[in-house]
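One chain of protein is taken out of this complex; the other chains stay put.
Labels A, B and C are assigned to the chains in the order they are written; within every chain, residues are numbered from 1.
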Amino acid sequence: MLKDVAAQIAGSAGPSNPSDLNTLDRAAAWRSLAQAGLLALRTRDDDGRPVGSGVEVAVVAEGLGAGLVPVPYLGSAVLATELLALAGAHDEAEALSEGDTRTTVLLDRDLSALAVLPGDQTVYAWDADGAADALALTAGPDGHQVVRVSLDTGFAPAAGSDLTRTLLRSDGPIDGARLTPVGSPLSAEALLRWEALALTVISADIVGVMRAAVARAVAYTKERVQYGVLIGSFQAVQHLCAEAYVQAEASASATNYAAWAVDELDVAEALLAARTAKTQAALVAREVTETVMQVFGGIGQTYEHIAHVHTRRALTDRQVLGDEGVQLVRIADVRLTGE
Amino acid sequence: MLKDVAAQIAGSAGPSNPSDLNTLDRAAAWRSLAQAGLLALRTRDDDGRPVGSGVEVAVVAEGLGAGLVPVPYLGSAVLATELLALAGAHDEAEALSEGDTRTTVLLDRDLSALAVLPGDQTVYAWDADGAADALALTAGPDGHQVVRVSLDTGFAPAAGSDLTRTLLRSDGPIDGARLTPVGSPLSAEALLRWEALALTVISADIVGVMRAAVARAVAYTKERVQYGVLIGSFQAVQHLCAEAYVQAEASASATNYAAWAVDELDVAEALLAARTAKTQAALVAREVTETVMQVFGGIGQTYEHIAHVHTRRALTDRQVLGDEGVQLVRIADVRLTGE
Amino acid sequence: MDYRDTPEEAEFRATLREWLTATIPAGWDKIEDEEESVRLRKDWHRTLYRAGYVGMSWPVEYGGRGLSPVYDAILNEESGNLGAPPLPSVGYIGRAIFMYASEEQKRRFLPPLLSGEASWCQGFSEPEAGSDLASLRTAARLDGDHYVVNGQKMWTSGGQYADWCLLLARTDPDVPKHKGISAFLVSMTEPGVTVRPIVIASGEAETAEVFWDDVRIPVEQRLGAPGEGWRIAMTTVAYERGPADIGFIANYRRTLRKVEGLAAERGLLEKEEVRKALARAYVRGEVLRLNCMEQLSMRVSGRAPGPEGSVAKLLWADAEQSLQHLAMDILGADEMTGVAAGWLSSYFTSRPVSVYGGSAQIQKNIIARMLDMPR
Partner (left out) sequence: MDYRDTPEEAEFRATLREWLTATIPAGWDKIEDEEESVRLRKDWHRTLYRAGYVGMSWPVEYGGRGLSPVYDAILNEESGNLGAPPLPSVGYIGRAIFMYASEEQKRRFLPPLLSGEASWCQGFSEPEAGSDLASLRTAARLDGDHYVVNGQKMWTSGGQYADWCLLLARTDPDVPKHKGISAFLVSMTEPGVTVRPIVIASGEAETAEVFWDDVRIPVEQRLGAPGEGWRIAMTTVAYERGPADIGFIANYRRTLRKVEGLAAERGLLEKEEVRKALARAYVRGEVLRLNCMEQLSMRVSGRAPGPEGSVAKLLWADAEQSLQHLAMDILGADEMTGVAAGWLSSYFTSRPVSVYGGSAQIQKNIIARMLDMPR
């Protein structure tokens, strides 16, 4: 099953502690993903349908999130590939799926939306490990056009909080000459569909991060002795873990539905489901990963411990394409004014 | 000490369960308060200074709140008496302190401010047990004028949530003919000073309600056996109680300072301290009293148990002269724009 | 899992909707009188039964239709959506009976349970045995071919109106507490049964105490073997109604719409803070709904209800109580001055959601067990 494949790759390519991030063979992990066909899930088959469903992509995203795997699966294999496929740039999408080149997306300074260029604003290439270029949009009379921007010039590494993803920053300007159009203009609906998928896989990544963090904390309570007993036997510790578990599971329920909705519901419903999932995941991500650090006690506060790597990844994911505040405002627009 | 006197009266005039509210001798309790001089604390001495400090009034308010005593100490002996004293209507204030007649205040429909009349709005006489009339304001060229409104006509009992205070409602209109001016017009500063005192004693009432509720719940955990042990030995129950205790004590700290500030600081600082106290008390009142109901388990959910009487009184107090939302907006105005 | 109805389910849903729309008694939710309201609920049970909507997931041999639990879920959902009267709860009593009863007992008790001729209550909790059910003290002493029951039961929902009771009592005080309990099927009209309503903080009679004074129960009304009561109770509790089974989710949605309406009436929809809070409430309801659907899907695939139910119960309490907090914050003083007294009542009704059926603390203990945390 897809889940097992993802878990296997995560097992070999995920860090057990932060120092592993310096030594892990990221290239090998990427090759494994390519060989398993997981980079191709959002390319299209001969009937023009995605090779893998939203559910399948979310399963992989959750698995890699659980492993804190430091490869740009979301950036390249989902967000960029889907954008290319929607624009009808199928050859480019296929090329990415082979794993030899990587492309990611450019986001606005607040990470909440795809960058619209040209312009002189600050933009970030998020999840850009090994990416030669990144996709953005231009606004045109026929809708938005996907464009490719090389990361070779004007971009510098940013000290992002997430230790498992590469973040590059450009303080602009990026002029029209640096934009290479790819595929055909996107309909408004296609962009919304892309957003639904993107929000969903980010939520799935957070779910993976949270579930794995809670599992690690629970395992620790079965080893760590204080006052002559395992700390997991303290009701206070049990309830901390139970509350974190409930929140992580609740996020999983919302994300599973959003993942199903990506391909099965009309775009407005799919997007609402995705916003719901992102709201839930973003809302609890901070508290759940903080609880995990708390359960680990002193050791969980140290840099060399894995706990904060979960926190950092979850906190950054929380911002990407809009945190819970952004999502709630949009959900309210749908619910209260039918926008 | 004042605290002991208040506790003693609360002990004899406070309900142990809701049905006591039908049988308690409220008149006797009021006489005891009058005899102990507690109704006279906000009348003025020969030098024009309050007989009792803000701290002393707050001590009494907290004690009566702790006892859930169903007499209009706040309405008549503090809010109305102080208003009369500030308006220079000293004879009227003195008369109230003897305990033979009672007067309370008229509040707007949302209970957040003194009613300004004449007008056709809905108003409430809050904490009006045994009160013949209530005080409101009229707006005039020289500032606000305190006016007396008879509760004989136009007012009907309202089914307020607080089982320990009488609430009367008028749906208006109340015309000028029904308003009897009392004393001289109030300066803006005098009104703000009144508000500082009023917010403080309401906070003190909430603090008393919370502290007593937590103490009751803690006592219950030392009696109630489940699974063969006292429920107070469960760490989850201990932590619930500890959290409620911390919030109640935090509210007490803020209220003690506000009570001191009433007489000792300039009006802007006193009012800020009062808003801070009310914010804190109102913010935690619901959670603390809910926790108490939770600790009492099934029995704490029943009408015949005392737990919900705390909740009801605290939730109504929370609204009087503005809940935490109202206070926070005002505090923000002071902090952020220096208004 | 697929969240969409199968063609059969969709057809069932459409037919059901049509039937409900035509059949729901107009104005039933305006009834104030408690007795009349109970009568209406009983009538509604019989009406549903006649239309084939009661016990759909029961085995055919016990009068059910052998359908997937999905059909019960659809019934719950549509009943909530269309504002039907509360559904009868036959599942958990039925489960106990068809898992543990003799053939004769099944023939005697199942048909009237299904049809609504006989309504049931559950005599489990006691004043001294709330969360700690196994320490119950009500005693059933064998006296010839009868048991003689003495004791007091608490939180017996519907005790005032029930015809029958699934009663737990201690038949052997000399063995460890979990092993000395037996279960009985008892008529509430037996001499010695006294019911006293329990009024909750909202002021409404939500449940009851039942006093058992020398109540004589024929031996053949014992359910299961002597000492099997604890196992029967655990089965019953496992099948007790979660949020999905009582139309809670549909009710939640309707309540949320009302709260949105309150905010609109008060001109609060311009406030971003309020908009976000309302959206947050929507998200809570969705999360609960989706969690319940996943559990239902597991049940459909044959898994007995497990400790995952505790997740839903915690989410349920949080959703319900948070929504009442939000309503209170929107209504402000009106909820306290009697203008919106119904909301104050709803608020107090929301509090025991985290107490009854296993407190929030117990649910977290269960989850810790499920996570295999040390005892």
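What we mean here is this: a residue touches a chain if its C-beta (ideal position, glycine included) is under 8 Å from a C-beta of that chain, and two chains touch if they have at least 3 such contacts.
Just so it is clear, the model here is predicted, and its values are computed rather than measured.
Asker: Of the residues A:Ala80, A:Leu111 or A:Ala281, I need the one that contacts the missing chain.
Answerer: A:Leu111
Asker: Mind pulling the chain B residues that touch the left-out chain?
Answerer: Contact residues on chain B toward the absent chain are 218, 221-222, 229-230, 232-233, 235, 237-239, 241-243, 245-246, 249-251, 253-254, 256-257, 260-261, 264, 276, 279-280, 283, 325, 327-329, 331-332, 335-337.
Asker: List the residues of chain A that touch the chain left out of this view.
Answerer: Counting over the whole complex, chain A touches the hidden chain at residues 109-112, 124, 158-162, 167, 169, 225-228, 234, 236-237, 240, 286, 290, 293-294, 297-305, 307-308, 311, 315-316, 319, 323, 325.
Asker: Considering the entire assembly, which residues of chain C contact the chain that has been omitted?
Answerer: Those residues of chain C that touch the unshown chain are 271-273, 276.
In this section, only the chains that are shown with their structure count from here on.
Asker: Distance from the CA centroid of chain A to that of chain B, rounded to the nearest Å?
Answerer: Roughly 52 Å separates the two chain centres.
Asker: Of all residues in chain C, which are in touch with two or more distinct other chains?
Answerer: In chain C, 361, 364-365 touch at least two other chains.
Asker: Mind pulling the chain B residues that touch 2 or more other chains?
Answerer: 234, 236
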